[in-house]
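Of the protein chains in this complex, all but one are displayed in their positions.
Chain naming follows the written order as A and B, and within any one chain the residues start at number 1.
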Amino acid sequence: MNQFLAIVIDGIIYSSWLFIIAVGLTLIYGVMKILNVAHGSLYALGAYAATAFGGYWLAQGYPPIGSYGMLVLAAVFVGLVAGPLIERGLLRLMYGKDEVVLVLVTYAVFLILEDMTKLAFGVDPLSIPEPYGLLGSFEIGELMYPTYSLVLVLVSVFVAVALALFLGRTRHGKVLQAVIHDREIASAVGINVSRVYLVTFTAGVMLAALGGALTAPTISVQPGIAAEVIVLAFAVVVIGGLGSLGGAALGAVIVGMVRAWAVHKWPEVELFSVYAVMALVLIMRPKGLFAAPEARKI
Amino acid sequence: MQVNKPSQSLKRPPAPGVDRTTLMLVGALVILLAVGPILPRWAMFMLNVSLSWGTVVLGMLLLMRTGLVSFGTGLYYCLGAYAAGALHHFYGIADVAVMLAASVAVAAAVAVVLGFLLAKYRDIFFAMLSLAFSMILYGLLVKTSALGSTDGFGLSVKTIAGFPLGEWERNLMFSTTVVVAFCAALGMHRYLSSHQGRLASAIRDNELRVEYMGASVRRVIHVNYVISAALAGAGGGLVGIAIGHVDPEMAFWTTSGEFVFIAILAGTGSVLAPFLGAIIFETVRSFAYEYSPNTWQLILGTTMLLVIMFLPGGLWSIFTRRKAA
Partner (left out) sequence: MGVVLEARDLNKTFGAVTAANNINVRIDQDSVVGLIGSNGAGKTTFINMVTGYLKPTSGSIRYLDRDITGMSPRQITQLGICRSFQIPQLFGNLSVIENLQVGVGIASRSPRGGPDARMQEAHEIETLIERFNLGGYRHHRAGLLPEGIRKLLDIAMAVAGRPQVLLLDEPTSGVSADEKFRLMDMVMSALKTQGVTVLFVEHDMEIVSRYTHRILAFYEGRIIADGEPAVVLRETEVRRYVIGEHGHSAAAAGENNDD
């Protein structure tokens, strides 16, 4: 029973983290039909920016509680700088190309960002443990959990609810859904698709960076984290169905729970299990669990 | 008999075997075998690895001609290397020919099974499922202590088809790679100019029409997938032997990404392109590692963007552009 509880709680924490790192990816795909390989690099940039912003804040001797604000600020900063830069400067030249070509384009961006990050922040591991340590831990039964994990869960729920409300309740959200549904009709009825793309991509980058910034206190930030995260994010969004926000949530829960189970019950298959589930879902439902039906061709 | 002769040329497409590509392949074979012994050690090693990688990318070329981009070629590359390595590691077999045969056989066998699934997938879904399969292997190897976990294990060779390598080991291994790459390229060239090869391009353009002519798209894709896996397995085996070490990184998605990079850089215009692309890739990488290790990927990414934007047919299209115009 105790172990079951531990699996569920670990699963919830891990799922929350996965949702934050994957939701931006599925948002961008849904609206722009771009499977953004560089998503992992933007996550890494967010993590690096968090160490820089947070580090600066703490070095100035400001109250440590403000470092949480700095994590968020780091993500917003990365989003506002990298988002428009990549979308306006590069992706805009590529619209209309094949989806696979766009994957290759973002793969190239991934490669470029890998080295730019190294050039900007060096290759040595960086860290910003204060926001993590500051909160201490709490107990559930006999199990101890860092309170910071609770923050991740809350942020993840907040992001999910905010996105759902935005898409379902606001005018801008409905515009976005129109674009997700049918790009051509959307532009025919006068929606400024170009601007929607810019805003969506920036928001997606911001979410990736937020994932990185919130993770930074729990890991050592070093080269290679981008490549690891992107395949996990792929697994999550592919399981849920590319472009579906609900799918990303479901995918995150599935991957999170499976991994938590593996960690406790069968540690050898921990990494394997995630991709096995991804492959299994793709085999049973080739387009993921929440997929749109296809139109007739002839 | 003689009456039939003029129409014979009309009935049959020009026999493959004497065209320009074949001549260039034979020329490359002769030159490489001749200069091999006089190459400095580092150059021979670099060329050896390049040709092995070219063999892997040759398989990707076939898939790309069929309209498919795999982000999981590392699966077969790694399987090929581990198959060769395992023979040595567990059974003490150190014969190059046997090891390479195992590389190809294991890769092809796994591809036959997975091909039943993957032949149904297209576009990014093909890319993602193949990625998932290679990451499954990665996840397994990383946690398998019998196979050295994340460190992998070493291997060495002693004979080739029973013939002892002795002090000629490096030269003979280089020649082996050259011959394997040559056979792969020539075989692929002939395959591509056959009916089956044309079907690949036809499928990329319009699957519906292929089915409505009465051919099975899935079967063609399945066959091409197995061929491409076998080549990746051979390349993996060759690299494993050349480096004398195998590790799970070979199945990680970034390895597959590098193969994709070479394929895009080189283009799919000719069976020679993958080898040219691999040689350029290895050369630039070797020098970049030496002089500027933190800008290597920056160079790669920028080059890739430039190729996608200005040379969609890859570097090879520079040679063929004049003809097309």
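Definition applied: a residue touches a chain if its C-beta (ideal position, glycine included) is under 8 Å from a C-beta of that chain, and two chains touch if they have at least 3 such contacts.
Remember, it's a predicted structure, so these values are computed and weren't measured experimentally.
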Exercise for the section: Out of B:46, B:97, B:210 or B:288, point to the residue that touches the absent chain in the complete complex. Expected result: B:210
Fill in the blank from the handout: In the full complex, subunit B touches the hidden chain through residues 7, 10-13, 195, 198-199, 201-202, 204-206, 208-216
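The working rule: only the chains that are shown with their structure count from here on.
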Practice task
List the centre-to-centre spacing of subunit A and subunit B in whole Å, with centres computed as mean CA coordinates.
Solution key: 33
Completion exercise
Within the complex, subunit A is touched by subunit B residues 69, 71, 117, 120-121, 123-125, 127-129, 131-133, 135-136, 138-140, 142-144, 208, 252-254, 257, 260-261, 264, 294-298, 300-302, 304-305, 308-309
Problem - List of subunit A residues in touch with subunit B within their complex - result: 35, 90, 93-94, 98-101, 103-105, 107-116, 118-119, 123, 227, 231, 234-235, 238, 242, 267-276, 278-279, 282-283, 286-287, 297-298
